[in-house]
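== chain A ==
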Amino acid sequence: MIAAAWQIARKDLRQELRSKESLNAALSLTVVLLILFSFAFDPAAEDSKQWSGGLLWLVYSFAGALIVNRSFARELMNDCLEALRASPVPSSALFLGKAVACFLILMGVELTALPAFCIFYDVSLLGAPLMFIATLALTTWAVTVLGTMFSALTVNLHMRELMLPVLVYPMLIPPLVAAIELTRGVITGEPASEIWFRLLIGFDIIFTALAVALAEVVLTD
Partner candidate 1 sequence: MREKLLYGLGLAAILYLVRNLYVIFLVLPDEMAQGAIYRVFYFHLPGYFTAALCYLLAGIFSAMYLITRKWKWDSLAAAITEVGLPFAAMNLITGMIWGRIIWGIWWTWDPRLTSALISALIYAGYLMLRQAIPDPTERAKNSAVMAIFAFASVIFTYKSNEWFRTQHPGPVLSIRTGGGTIDPQMEWMLAHNLFALLLLAGLLLAIRWRQEERQREIESLRREALSFS
Partner candidate 2 sequence: MIEARNFTYMFYGFAAAWTVIVIYVITLVSREKKLGQEVATLKKLIAEKEQSR
């Protein structure tokens, strides 16, 4: 099962690295939004350290929606999804493989855009780098596991690009709030309550379990 999931993830990553369709889109969207937001919210303001973390997560969640959208959509051409369903790969492995690929792609985009954020908003994350990386990984997984699930649920819709964010963002509010609080803690140097970590871990565990359990249902007719 893990081997099959890894084969799927590797295939998705290879496809993405060849075409770079969502990588390029997500990365440029991230940078554009960071610039745009700097007009709406003055990065030089006194209290910028209080809200810049929240802004970062807004931007990241937009990039995430772009990336998970492609996850199942890229199987549509030439009916690859049907061929995958007809293959012996268990649905849970197919789902996990795709989620892992999305996770790695989104992490790549986030890490690449991070220096731009630090420079534009005069922010240093070096105060608690491990804390930030942990927050980044846990939240990115929350976004990708739920996003990939809804990518599968909406794959046959005409308006899936619009539907996916509308359906997923409300459900992502708790982990994003946690990420914002934790990131603010890292930026201001006053560590946030560990309760937010527990929230993130709890969310990741519950929703990963739910998604893996329901993958079979979603992927067979």
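A word on the picks: all candidates are chains of the complex that A comes from, given by their letters.
Methods note: a residue touches a chain if its C-beta (ideal position, glycine included) is under 8 Å from a C-beta of that chain, and two chains touch if they have at least 3 such contacts; residues count from 1.
From a predicted model like this one, the values you see are computed outputs, not experimental measurements.
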Selected partner (touches chain A in the complex), from 1 or 2: 1
Residues of chain A that touch candidate 1 when the two form their complex: 146, 149-150, 153-154, 156-159, 163, 166-167, 170-171, 173-174, 177-178, 193, 195, 199, 202-203, 206-207, 210, 214, 217-218, 221
